[in-house]
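Read the structure below first, then the notes.
Some chains have been omitted; the remaining ones sit where they do in the full complex.
Letters are used for the chains, namely A and B, taken in the order the chains are written, and counting of residues starts over at 1 for each.
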Amino acid sequence: MAGNTFGEIFRVTTWGESHGPALGAVIDGCPPRVSLTAADIEAELARRRPGVQAHASSRREPDKVQILSGVFENLTTGTPLSLIIYNRDVKSQDYEDLREVFRPGHGDITFQAKYGIRDHRGGGRASARETVARVAAGAVAQKILDRENIRVLAYTLELGGVRAGRLEEDRIWDNPFFCPDPDAVPAMAARVQEVKDRRDSLGGLVEIRVRGCPAGLGEPVFDKLDAALAQAMMSVGAVKGVEIGAGFPAARMLGSEHNDPITVQGFTTNNAGGILAGISNGDEIVLRAAVKPIPSIPREQQTIDLAGQPRTITVKGRHDISAIPRIVPVLAAMVRLTLADFLLRQKALQ
Amino acid sequence: MAGNTFGEIFRVTTWGESHGPALGAVIDGCPPRVSLTAADIEAELARRRPGVQAHASSRREPDKVQILSGVFENLTTGTPLSLIIYNRDVKSQDYEDLREVFRPGHGDITFQAKYGIRDHRGGGRASARETVARVAAGAVAQKILDRENIRVLAYTLELGGVRAGRLEEDRIWDNPFFCPDPDAVPAMAARVQEVKDRRDSLGGLVEIRVRGCPAGLGEPVFDKLDAALAQAMMSVGAVKGVEIGAGFPAARMLGSEHNDPITVQGFTTNNAGGILAGISNGDEIVLRAAVKPIPSIPREQQTIDLAGQPRTITVKGRHDISAIPRIVPVLAAMVRLTLADFLLRQKALQ
């Protein structure tokens, strides 16, 4: 109801603020006898950690996770998993002057409107730091997907207008932009530096491909698999658009172009993006998310304060130039959480 | 769980197949003492009725609704509303040859994979006919929005590549494409005729604007208002992409361009599309959906049958050339259902 829980059977509830003592996730509904250690989760957390990229936030968090419940002798027991990640490198004083001023492009003004109170330090619950709990939970979800050999591949398709021209899977993690096209990396780096010098920020596109997803996942009508994935991805802070398969360009295609012919060997094209009528068709699931530029920029901007008076603000603190690439593992996590839940939902039908 | 329910407090459960005796919706959680008659609902149903547009399906349904419960002397009582719409003009024999063959671009093959059984007649539950129950429920949701003077404006932004150049609100309903730009109507008509002559089908873009939405709606983290709207719109059959505010083009903007400055008079721009950090900011909410071309085309297509053998198919039956404009009131309904639910969720906080 209050929106901090995701999933129906594999249910994740997250909690925690940017400058509180810790953040965490409780996972209820994880099947028993799944092998799980903190290391399984930390490997994924490492990918969203600030500071691994040259242009990223200078906040340093080791992002160690502790599993407080639900695991006995390295196997899940079917009872709730409680995951906790402590905040270490908190510099709340950086935010003291934000107590009464709303940063443009941030949730400061809407949290105040909604609740009449807010933890202004680092964005509180609206901080990107919140996503650490999603990534931790997503790593557990992947354990469920592993049982069915489902893989989720996520990467930067475009950054600041520089587009990856091809997909080399094994090159994604070897560059600071999680870009699958090694040839695009230098241009991305140049674009980032240029914008950093201008004290501005960048957006881009993330693409996600799910391989090995069996046909039959997804619930028709409101809980279509693509609808659930759209919610999952749009629930990540900076995402302004989501598309599947042919996506927005499908609006200008003809039916004879867009329909994917069916053969004994499978679909000859994949404009559907792996989902038909809300149910996976066994083909690769292909999604893209549009990521807006990060709103925290070290420039003077026009705003108002709590009293409704005009103010100017220059956002300090440690900020990335772009939500990309750190958003890449976050979006992958959301896709994993969605699929794990729908896998279990499908089991209940049988 | 099985996905035929939408909403948390204002909860709508729909049922019914294209060629069954009836379709309907049960609404649980509608507040008491809201004035409601069948006529309130039928006015909205009329807008999605097949046959009102020149190029639309020739199936004729009067779409009268009966309110079977939850209303006493024209006021809601707080108990569940049961709405029923009977199917009249059913020609199931048109579909007999689809019993064993999967239509490309349709859910035939995925329903079979999921359930091991399907009602093949007219697409069964996967038919666009299903949306009649959504529109009926959406009309009830609008009654809740009326109490707060919230208006939902939906229209065709683009059809077959022909784009509306301006928004004249009072002209939307006076043309067969629900196009807000009278000057674009002839080009749309020509485009539709051209594609109809080629026995093909078209897609397009629908834009939705919500006016009067108070700041504070939306639940941070997973149930962000934009995430819920994305699910709502993507849950409608033909939608392949959803964006909010600046949308996909935001991926190529700079932070200094994208951030909406805040002034005493409000936001000077609306790249956010009325939602910040998942919570409405009081500005106009602006969304767009990409609609794929209708998959039913009277041309020979390649497919397989239940036994996995190759087949060709030429889809007969009565079909639209485009899901637009009939999808326009359906998307409006989904936005209404979402907002009514979030309004009530917000009340619970206080």
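By our rule, a contact is a pair of C-beta atoms (placed from the backbone, for glycine too) under 8 Å apart; a residue touches a chain by one contact, two chains touch by 3 or more.
As the structure is a computational prediction, the values presented were derived from the model and not from experiment.
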Given 2 visible subunits, total identical subunits the whole complex contains: 4
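As a working rule, only the chains that are shown with their structure count from here on.
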Inter-chain centre distance, chain A versus chain B - centres from mean C-alpha coordinates, in Å: 27
Residue numbers on chain B that touch chain A, as the complex places them: 1-6, 8-9, 14, 102, 104-107, 109-111, 113-115, 125-126, 130, 158, 160-161, 195, 198, 200-205, 215-224, 226-228, 230-235, 237, 240-264, 268, 271-273, 275-282, 290-297, 299, 301-304, 308-310, 345-346, 348-349
